[in-house]
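For this depiction, one protein chain was excluded, whereas all remaining protein chains were kept in their positions.
A, B and C are the chain letters, set down in written order, and residue numbers restart from 1 in every chain.
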Amino acid sequence: MSKIGFVGLGIMGGPMAANLVKAGHEVTGFNRSQPKIDRLVEAGGKGAGTVAEAVSGAEVVFTMLPDSPDVEEVVLGDDGVLAHAAAGTLLIDCSTIRPDVSRRVAEAAAAKGVRALDAPVSGGEPKAIDGTLSIMLGGSDQDVEAARDVLEPVGATIVHVGPAGAGQTVKAANQLMVAGNIGLLAEALVFLESHGVDTEAGLQVLGGGLAGSAVLDAKGGKMRDREFAPGFRLELHHKDLGIVQSAARDAGLSIPLGSLVSQLVAAAVAQGDGSLDHSGLLRQITALNASS
Amino acid sequence: MSKIGFVGLGIMGGPMAANLVKAGHEVTGFNRSQPKIDRLVEAGGKGAGTVAEAVSGAEVVFTMLPDSPDVEEVVLGDDGVLAHAAAGTLLIDCSTIRPDVSRRVAEAAAAKGVRALDAPVSGGEPKAIDGTLSIMLGGSDQDVEAARDVLEPVGATIVHVGPAGAGQTVKAANQLMVAGNIGLLAEALVFLESHGVDTEAGLQVLGGGLAGSAVLDAKGGKMRDREFAPGFRLELHHKDLGIVQSAARDAGLSIPLGSLVSQLVAAAVAQGDGSLDHSGLLRQITALNASS
Amino acid sequence: MSKIGFVGLGIMGGPMAANLVKAGHEVTGFNRSQPKIDRLVEAGGKGAGTVAEAVSGAEVVFTMLPDSPDVEEVVLGDDGVLAHAAAGTLLIDCSTIRPDVSRRVAEAAAAKGVRALDAPVSGGEPKAIDGTLSIMLGGSDQDVEAARDVLEPVGATIVHVGPAGAGQTVKAANQLMVAGNIGLLAEALVFLESHGVDTEAGLQVLGGGLAGSAVLDAKGGKMRDREFAPGFRLELHHKDLGIVQSAARDAGLSIPLGSLVSQLVAAAVAQGDGSLDHSGLLRQITALNASS
Partner (left out) sequence: MSKIGFVGLGIMGGPMAANLVKAGHEVTGFNRSQPKIDRLVEAGGKGAGTVAEAVSGAEVVFTMLPDSPDVEEVVLGDDGVLAHAAAGTLLIDCSTIRPDVSRRVAEAAAAKGVRALDAPVSGGEPKAIDGTLSIMLGGSDQDVEAARDVLEPVGATIVHVGPAGAGQTVKAANQLMVAGNIGLLAEALVFLESHGVDTEAGLQVLGGGLAGSAVLDAKGGKMRDREFAPGFRLELHHKDLGIVQSAARDAGLSIPLGSLVSQLVAAAVAQGDGSLDHSGLLRQITALNASS
């Protein structure tokens, strides 16, 4: 069993930390708001008053934070994780952030003798609670092996996809494809509706052939019924598409479809739909085609 | 058992007609090139020298033709199917054509007392041979019911999606989504490769989550290995996207993603890749990003 | 002076025919609605009860019709211009239609010994009235020279741009560029407004540099003030962009920007703005970015 520090106990981090406790690890958690720390303590963990306290004495440190600047502050900041972590500590950052920031974290960690992995997850709150997330790992073979014990309580699919930053890159590709698949399904639905097709039957055929997708299976029926309770919020997907575009630009890449769907998602958020499920992008496609 | 006329015995129509023979129907087939007729005769069918001969005395007429103008000529033309079909005949057009042409066929058929269904298929040559195509039917409930007996030997999924033209509309939506999903996967692959990700592992994770799709399952590995033997040719998909855009324009619809992917497919064909599998769209995305 | 038949006496054709009368030509006009014929007669022309009557005895026939199917019917139809025109007649089609239809008209004309030019115009109603239209001519050098006498009363800029269909192609390129320039200006305006820029000063600088354009000069101030009285209606521009996309597809071309702006125009029309000036595309870009 490991001594684990966990920074970021929100919607995703909270249940992940609880699952680590359940698996027998000794987890000391920190969060900016006290109630989330209290919940970890109720689950059998310990609370910390500062990042330093959570990190001190830990063999493994998890971070699960909203965005790149948060990771820069909490991990790289003057009073952050790397300022307090002992050499040999394993740092597992589960935040979805820019790949270049993950690479900078890995370099800064290496300079202190800390071993870092980028480990963004997919699956959302339900799989965080069940401990069945998909985890995409960027880092060295050795560090990935060292992390398996503490990843198994939180993830069902744990895949090493390349060196530092590679986990973030795969997560970004995931968000690009998911947004695009939602956008295409939305255009297809509006297309079918405008032609008087029985969309229930239509989606059934589409789902059974080469147009089938996890998006269609998970969201098709709800989109047809205009049910957009989240789920994964459009405004978070918008943030992630910012990462996609930034990473594409850094790599000198042209991704025309990814770029266009990013604009459609930006429009949906601008129109006030940011708190809907990302399948709510359909409302944007509908608005494009609706006389007011 | 029914007396069936079958016009269009190509890559798809040939095996479909053969499956109807195998199921015990009496099939008389016509094609412009004699060898394809000969193959039907070898399979136990009869050959016809003209459309008129294939249609004469038939209770059911199948047509499986390349494009809208072919259907206009073969079905609506002076010496075409409707000129020779008896009242009460069931006309099942399996071609992938513009929905407005299917609606015109249905109207012209009705004026002669012929019952028409648009019945485009998906699944490609392998499923045509196996008799396990997906069939999207547009027409009346009654006519769809009347057609079940002769559709079951050729299709595994037979779904009535709406009135005349609805089958074509669903097929068009299918082609929109498939092209888009291929394009997004291509962008994701190029994105992963440019960042040094292990794409085998990367595709595995992507396929297991919300980014998963039939396209990724069927084509992902081959795209990674740049294997583009058809399968379904890009130039045919290009034709089908022309149908999508035409039907969207007729309905007064804006479909930005569908439109952009149509331009990328057009570019791929312009660059000489029309005879590759449609997953060869990846070459276009790669070319966008490759210094020469 | 020439004997001229003129078919299509609408907003554009009416004043063009009147200018030909004023220049001393003998003009016999036909239109479906009698009042427009009456107006030509008041202006000193003659009225015809049929296309045949307008064409009969004419040395030159002008046609100015809404769209490709109209030209197909009026020129190529059983009782149309070519059925009645004498060999040697010069046919000048000023309609904005698909280049392939213009080429078919030219071929059909040649088969009858009629000399055909495609001669779409730009400049709108005011320049039609002033006789200062821009005219883009497709056809042979000889026929263009023969037409100068009857074109000078209607146009200020008369340019021979290539063989049959070339006039339409240049007109299509014009409509592509104009729509795109409007769309870009609309995005720039929304961008400036969202950042609190003084847009009057901003447009002044933009107009003085490499971002300057006829669109910005003619429409910039009105777009800033949201004045969208036509001018050239969005729904007509939408029709013309259909020609652009069809001609691009026929030529096997990928035009991603042209295609995207076509979708934005389609959305504007779908949203009920078709009767506004085409600069009203700004409303679509604003709607994309406005919370409701």
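Convention: contacts are C-beta pairs under 8 Å (C-beta built on N, C-alpha and C of every residue); 3 or more make two chains touch, one makes a residue touch a chain.
Since we're looking at a predicted model, the values are computed, not measured.
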* To do: Could you tell me which of C:4, C:27, C:150 or C:206 touches the chain that is not displayed?
  => C:206
* Consider the whole complex, including the chain that is not shown, and state which of C:1, C:41, C:229 or C:251 touches that chain. => C:251
* Structure fact -> Residue positions on chain C contacting the omitted chain are 99, 122-123, 134, 136, 157, 159-163, 165-166, 169-170, 172-174, 176-178, 180-181, 183-185, 187-188, 190-192, 194-198, 201-202, 204-206, 208-215, 218, 244, 247-248, 251-258, 260-261, 264, 285, 288-289
* Asked: Which residues does chain B use to touch the chain missing from this display?
  -> 256, 260, 267, 270-272, 287-292
* **On chain A, residues whose C-beta touches the chain left out of the figure** => 242, 245, 248-249, 252-256, 259-260, 262-264, 266-267, 269-270
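Here, only the chains that are shown with their structure count from here on.
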* Structure fact -> For the copies chain B and chain C, the interface residues, called same if over half of the numbers are used by both and different if under half, are same
* To do: Express in whole angstrom the distance between the two chain centres, defined as the mean CA positions of chain A and chain C.
  => 52
* Inter-centroid spacing, chain B versus chain A (mean Cα positions, whole Å) -> 38
* Report, in whole Å, the distance between the mean C-alpha point of chain B and the mean C-alpha point of chain C. => 38
* On chain A, where are the residues touching two or more other chains? -> 256, 260, 288-289
